[in-house]
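All protein chains but one are shown at their positions in the complex.
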Amino acid sequence: MADSPEELAKHKKLYKYVGIWLIVFSCVALALGKIPFLDFGPPGATWEDIVIGLSVSCIKASLVALIFMHLNHEKGLIYKTLLFTFLFFVSLMGLTLFALADPIKESYDTLNTLKGILNFKS
Amino acid sequence: MEIPYEVSPRRDTGLFNSKLGIWLFLASEVMLFGGLFSAYVFLRVGVIEGVDTPWPWGINVHKTFVALGFINTLVLIISSVFVVFGWIALKERKWAKFQFFMYLTVACAAIFMALKTVEYRSKLTQHHDIKLLDNSVMEGKILEQTFDVPFEGTSVEFNLVGSAPGFLPDIVGDFPTFTAEWKQYEKGEDGSSEIVSKTTEIKSASEFNSWFVKARTKATADLVKERKRYRGEIAAKEKALYNQEEAVEPQAPVVDTKAKVTAAEPFDLHSRRRQVRPIVRSDSGKDSMTYIDGCTVFGKGGDDRIKFEPHYVDMQLVPVHKQKDSMVWDVLGDSHLKDAWYKNRDSAYQEMEHYYSGKDKEIPESMLRGYYINIQSLHDKAHAPSFWSQFWTEFKAGAGIGGSKSHDDHHDDDTHDHGDHAEHAADTHDDHAEEHHDDHGHAVIMVPRDQVKFLNSHGPRNGNYYAIYFTMTALHGLHVIGGALVLLYFVVFGKPLYLKNPEHLANRVEVGGLFWHFVDLIWIFLFPLMYLL
Partner (left out) sequence: MSEAAAHTHGDVHDDHDHHEAPFWKQYVFSTDHKVIGIQYGFTSLLFLAFGFFLMMVMRWSIAYPDRAVPMLSDWPWFQAWLDNEGRVTGDLYNMFGAMHGTIMVFLGIVPLAFGAFGNYVTPLQIGAPDMAFPRLNMASFWCFLLGGVLMFVSFFLPSGAAKVGWTNYSPLATTTDLNFSSQFWTGQTQWLVGMVFLISSSLLGAVNFIATIINLRCRGMTWMRLPFFVWAMMVTGFLLLLAFPPLEVAAIMQLMDRLAGTSFFVPTGLNVNGIAFDAAGGGSPLLYQHLFWFLAHPEVYVLILPAIAIVSEIIPCNTRKPLWGYKSMVYAVMALGFLAFIVWAHHMYMTGMGPAVSTFFQTTTVLISVPSVILITSLLISMWGGSIRFNPPMLFATAFIPMFGIGGLTGLPLAFSLPDLHLHDTYYVIAHFHYIVAPGTIFGLFAGIYHWFPKHTGRQMNTLLGHLHFWPSLICMNGIFAPMFLQGMTGFHRRAFDGGAAYEEISTRVIAEPGTFVAGLFEKLRIVGEGQPVEMIDLNIVTSTFAWLLALAQVPFIINLFMSVYVGKKVTSDNPWDATTLEWATPTPPPHGNFLTEPVAYRGPYEYSVPGSDVDFTPQFEDDPAVVKKERSVKDKNVSADDSSKS
């Protein structure tokens, strides 16, 4: 553990900057949602907005996870655990969606579902 | 006995116990919120167009309260920074500084929860949706609490099984004096038991409950006895048949569990809508209303119309060519409202057309049916109050500041003149038309209950978006409270441990901080998903 006073001071500075960046990104997210000029795609929340909005969130989330939660220098064991967790989370979300929109099966509701996926606004 | 590696990390894994534990716990939390996010995506993607309630746009739902969500985002981010600063202060062995930052963090949590409460209260008490039979939806506010079904009861019939009848909690005012009538078995003088009618007087809810439990227990005991007798008779019959003797036909058990209470004077009921089936009205004046648990109240049904203040109309589930003749316009009655709605709709349509003509494309059908065009204010946008004044009004209402509305600061609005609206309200409450304007001069209408398909506040019942919004934010709120309590515990009761072994306390704070950052991280995703997209 980096416990020396200089290191701690360095950390403090880092945390301060990260905090500022997080606030900036929050403002960006809000602006993307509220200001018509920054609305990508057709008016309203469409898949373009969803992708952009969530990528801003992902940047913020990775800042929090890497810096505040020290995941930029963590032990291997924790990375492994989180890797598996992430895999299972992806499989939970991915496979349920896969079951909802089976590419082979054609039926009324599935077609609608596919439409829903392609055009997120429903 | 001492558990090893509580403070210092184990060499080969590089971790102390609680850090390993919290990361495992966070992994399970990832799956918990992961499950909820999966549900969110599954439900949103799975909306069947034209059938299900369409997924609303967060900005349309929260309107000015997007600002509240944004402030909460900032509050959580800042509190995250405070937590790491507190942890560093502890590493530097500065107790006072640590205390300062931790209290700030907890204060942030308190602010977060306070704003959340305002938001919830506003949604639950200030905003309502009424879906009419043709699936057009009016957004606005139900005035007075007419969620409940008013009924004036005189007598109630129910069965002496299960739990106490459902009408009990709905009685308004003093508990009426009831006369209860029921039947039970009693031993006659010759030792045989016979059915006897009984009556008693009940004066309070607790008396009612104790009578009910007693009578129910007796009815069950009667049933046991009767069934025993019946089985004995069946056996006797079988035996007789076997011996080729004359058989006596068994008598099936008769246990009458019906009970009836009659009130000395009619009593008022405000029945919870989910607990009752629609009132059955009869010309003779004796209406009846059945609760879902089977108890039936007889008496007189009250005025079953809803006093409503419409703000928006949502036509997404009404096909475009039927919108002009939708029943919502009849219910609203005011042609100005219709004009304003179409004016707003046209400007949204032009916006859409502008975008698509820039791309040389037709407007897709789904867009034509979507919320951007089909949810419009009944208000002329040019005269709408400013963002902050609206926000402040909403905030005050949500926080319950200021009590009742003041009628002095009417914004005189040209779109509705009083006469027009009074004419509509005249058939019900002739003289109160003046009262039925809120600060911004919205119209007030009376919606007949039989034209309503579904009505609700903007609470969790109001569709899947609201359901998942309330579930996820409430669960997140519980995490905020839990995290804040843990951090508060460290700072209030941590001094002895700090003096003994500051590193141990630093570890604990680090672990608590990890949880706190995770809570922040969830909110980072919740905010855009729930408020913006």
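Order of writing sets the labels: A and B. Residues in every chain begin at 1.
Here is the rule we use: contacts are C-beta pairs under 8 Å (C-beta built on N, C-alpha and C of every residue); 3 or more make two chains touch, one makes a residue touch a chain.
This is a predicted model, so every value here is computed, not measured.
A.B. asks: Which of B:220, B:262, B:366 or B:451 sits in contact with the chain that's absent?
C.D. replies: The missing chain is touched by B:220.
A.B. asks: Have a look at B:171, B:475 or B:488 and name the one touching the chain we're not showing.
C.D. replies: Checking each option in B:171, B:475 or B:488, the one touching the absent chain turns out to be B:475.
A.B. asks: In the full complex, which bits of chain B touch the chain not displayed? Write them out.
C.D. replies: Contact residues on chain B toward the absent chain are 1-13, 15-18, 20-21, 24-25, 27-29, 31-32, 34-36, 38-39, 42-43, 46-48, 51-53, 161-166, 169, 220-221, 223-224, 227-228, 230-231, 234, 252-253, 273-275, 277, 291-294, 454, 456, 459-464, 466-468, 470-471, 475, 501, 504.
A.B. asks: On chain A, what residues meet the omitted chain?
C.D. replies: Counting only chain A, the missing chain is touched by 77, 84-85, 88, 91-92, 95-96, 98-100, 102-105, 110.
By definition in this document, only the chains that are shown with their structure count from here on.
A.B. asks: For chain A and chain B, what's the span in angstrom between their mean Cα positions?
C.D. replies: Between these chains, centre-to-centre, one finds 29 Å.
A.B. asks: Help me check something: in the complex, which residues belonging to chain B touch chain A?
C.D. replies: 13-15, 20, 23-24, 27, 30-31, 34-35, 37-38, 41-42, 44-49, 54-55, 57-59, 66, 70, 73-74, 77-78, 80-81, 83-85, 88, 91-92, 348, 351-352, 355-356, 364, 366-367, 370-372, 513-514, 517-518, 520-521, 524-525, 527-529, 531-533
A.B. asks: What part of chain A is in contact with chain B in the complex they form?
C.D. replies: Of all residues in chain A, those touching chain B are 3, 5, 8, 11-12, 15-16, 18-19, 22-23, 26, 29-30, 32-34, 42-45, 49-50, 53-54, 56-57, 60-61, 64-65, 68-69, 75, 77-78, 81-82, 84-86, 88-89, 92-93, 96-97, 100-101, 109, 112-113, 115-117, 119-122.
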